[in-house]
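Since the structure comes first, as structure tokens, the remarks are kept for the end.
With one protein chain withheld, the remaining protein chains of the complex are depicted in position.
For clarity, chains are labelled A and B in written order, and residue numbers in each chain start from 1.
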Amino acid sequence: MSAPDHELEQGTSLGHDAWLRLRKNRLAMAGGLLLVAIAVLCLIGPTLSPYGYEADNLQLGAAPPSLSHWMGTDYNGRDLFTRVMVGGRVSFAVGFAATAVSLLIGVLYGAIAGYLGGRTDMLLMRIVDILYALPFTIFVILLLTLFGRNFVLLFVAIGAVEWLTMARIVRGQVMGLKKQEFIEACVAIGMSRRRIILRHLVPNTLGPVVVYVTLTVPSVMLLEAFLSFLGLGVQPPMSSWGILIGDGARAMEVNPWLLVFPGLLFSLTLFALNALGDGLRDALDVRGAKD
Amino acid sequence: MKTVVRLFPLLLICLTAISCGKVGINSATAGKPFTPTPEKNDNVLRLGNGDEPQALDPHLVAGVMEQNILSSLLEGLATEDPQTLAPVPGAAERWEISPDETVYTFHLRENGRWSNGDPVTAEDFRFSFERLLSPNLAAEYAYMLHVIKNAKAFNEGRIKDFSEVGVKVKDERTLEITLESPTAYFLAMQSHFCYFPVHKATILKFGKIDQRDTDWTKPGNFVGNGAFQLADWKVNEVIRVRPNPHYWDAATVMLSGIEFYPVKQAETEERMFRGGQLDCTTTLPLPKLDTYKKDYPNLLRRDPYLATGYYLFNTSRKPFNDVRVRRAFSLAVNRQLICDRILKGGQTPAFFLTPPDTAGFTSRALLTGTLDEARKLLADAGYPDGQGFPEVELLYNTSENHRIIAEAIQQMWHRDLGVRVSLVNQEWKAYMDTRRKLGFGLCRAGWTADYNDPMTFLDLFVTDGGNNNTGWSNPEYDKAIAEARRTSGATRMEAFQKAEAILAAELPILTLYHYRTVDLVHPRVQGWYPNQLDHHPYKYVSLKAN
Partner (left out) sequence: MLKFILRRLFLEALPTLFVIATLTFFMVRLAPGGPFSREKQVSAEVQRRLDAYYGLDKPLVVQYGRYLTNVARGDLGPSFKHSTESVNSLIARAFPVSLELGLWALLFAIITGIGAGIIASLRPNTWTDAAPMTLAMAGICLPSFVLGPLLLLLFGLTLGWVNVAGWNTAGDRILPAITLGAGYAAYLARLTRAGMRDILSQDFIRTARAKGLSPARVIFVHALKGGLLPSVSFLGPAVAGLITGTFVVESIFQIPGLGQIIVNAAFNRDYFLILGAVVFIGFVMIVMNLLVDVAQALMNPRLRISE
């Protein structure tokens, strides 16, 4: 008998498998590209624009789209295109940073609580309940007024609220998963708890988690708008999509472009996120062939 | 096919976005003359009133929205002519003023009645003043009664016996008030809620004279001597009043009731007006002003208003401890542009504090200078073209309008002086706290006249004045104000001129604009006259039936 050919037997990792599957999903790739395109536009757009984001033109006031102002101007006569790009930077930063914070904390927390169960689970979930019951507005008002207005603080504060739901979802999933045979098999062969959680439980919860992430990012962006509306977010003249959409909604009957353009970009970003998210979820699904 | 299906959401988004735009444009240029159809035809006036009142006890409140409600429920010794604001008889049918103008003798009406039928007596008024000045009540507006002899001492607890204060009951319907010194605006102040009477028996029924927050103001308990009485009070929802049949002038009252709605958002208020749910609003969202001016001028009111908006300088530290820097900043603000292109309501640039023609007073001193002068001043102060200028914050309380103006002015300073000012907004309580502690470089502020006299504006900036959050103090200024308190006539006006001149020279504040009342009033509302305090005595208001 000849020895087996080791090169053919080289295993592939979960990540590599997933990437291959993702590449085949055209919509997801399109979504990813769109996302990158918008991000790049927001990053370099303002430097290419002839207008500064805060340069106003009071004589002009709010003007509809024209050749000199592609998206029109706002009440102070500022170029909307530049402001939408600059606002995008803020929204992306807040959106992704806060979501990353919540993802990291929430997934680990929920997995540990769900797996260990019993007293530990009870304690950990009680803490979540306590934090949940603190009225968010007050919590953030206090945070921002005590420690001063700080960009980093903003997405720590928002992220700190969002992780709670993430933890709950993951815990629910894990509690269902841990009774399944493959986990029992891991325990039987003496795998460490850390390995079980990180290598086997977490990847299997990724489905709903990824979906929830694509729901969290827009929610975080809107949350930031609410905070800015209360005077607790980014300070003017800096803007964000949430603020621009809020202002646009207020003026939508007389200056509809102020709502349409930021809203359009916001929606496109969400659409891209969803497409990508769906693709990621499908790609990461280890359980079965998809139709 | 699959791709089309998957792209379908994207197409739909784009279509929706575009059609949202279309809806907007169509309704904005509707153009035809438009009058909202009132929701109900019950002869009830419906008003937007800004915010939920803190209380309905005239001795415990401090705001315009409470004034609007209380003036329907209570009446002072004198009220005001709805058009000229001149004092006219109210609860008192006539009065005499002593030759030295320090003693006022009021004669109350024989047919003056509270809403429960009790006669309105001089003792009710004496009791009310004693209550307002009681130290334990901690009334915010007690200081408006300090013009009365010994009132301040009693209010601060130095005098324990109220009979030493200059308020004497001569007989059942005669009240004699002695002032510290001649006060020209004393009769005008009677229209302010702090001079409104409360029904002695009702107050004492629910608690002691100086007990706060008793139940006496609840519907069913409230007893007032005004044209209306309290029918209903649903917190955060509505306050309803209906005519008071015992009111001495009940025959003049034409409305069947008034409803006050605490609508905080200007956009919601405007929608309610268009939907026929409100007859009058308190304000109007700025982006809509042009549309109303052009298409629906019959609905829009832009009336003069005694109030000034300004920025406070923090003169206690760099860089605004240098008057040259203050002057440079003041000169670099294009106030006309702000009034014409941002506020758009007919507001006027303010080059001095007291609005022109306040009780006949117009300041001669005013801020003058060019942009070049401003740049030179800044250079002289050590910051040529803004170089080396320290970081400064402009603080304002969270509000759409304040933000828009602050952004515009920030740009003016940036473009024309080369300085970078950062904007900080805080919600009201935090803002007041930071402002009191002088935690700012500049701070947005405004003042609405409590009564029709320059004193209400100019006594703001005396040393240690409660609202003088500038760190500025000038003994000459204090002397001028003290003189204005003591004297009357031309001498008094000259004292005010002196005060304004000092403000114009030292510029502890950056005056911006004099306000206008900008709101929507339904054409069916009659008797809603434009006046400088935006007071509309409700007994002269009626609703034209359609």
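One rule holds in what follows: a contact is a pair of C-beta atoms (placed from the backbone, for glycine too) under 8 Å apart; a residue touches a chain by one contact, two chains touch by 3 or more.
Small disclaimer: the values here were computed from a predicted structure and weren't measured.
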Statement: Of the candidates B:I203, B:A430 or B:C443, the residue in contact with the absent chain is B:A430
Statement: The one residue from B:N41, B:T252 or B:Q265 touching the chain left out of view is B:Q265
- line: The listed residue (B:T102, B:T217, B:T291 or B:T517) that touches the chain absent from the view is B:T217
Task: Can you work out which residue in B:P135, B:G382, B:G471 or B:G527 touches the chain that's missing from view?
output: B:P135
Query: Can you name the residues of subunit A that touch the chain not displayed here?
result: 117, 122, 126, 129-130, 132-139, 141-142, 145-146, 164-165, 168-169, 172-173, 175-176, 179, 207-208, 211-212, 214-215, 218-219, 222, 225-226, 230, 242, 245-246, 248-250, 252-253, 259, 263, 266-267, 270-271, 274, 281, 287-288, 290-291
- prompt: Which subunit B residues would touch the chain omitted from the figure, given the whole complex?
  reply: 2, 5-6, 8-9, 12-13, 16, 20, 23, 27, 39, 52, 54-57, 60, 62, 135-136, 138-143, 156-157, 212-215, 217-218, 234-237, 261, 263-265, 267-268, 271-272, 274-275, 277, 427-434, 436, 466-467
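Note that in this section only the chains that are shown with their structure count from here on.
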- prompt: Of all residues in subunit B, which touch subunit A in the complex?
  reply: 3, 6-7, 9-10, 13-14, 17-18, 20-25, 27-28, 267, 285-288, 290-291, 337-338, 341-342, 397-398, 400, 403-404, 406-408, 410-411, 414, 422-427, 430
Statement: The answer for subunit A against subunit B in the complex is residues 26-27, 54-56, 58-59, 61-62, 75-76, 141, 145, 149, 230-232, 235-237, 250-257, 259-260, 263-264, 267-268, 271, 275
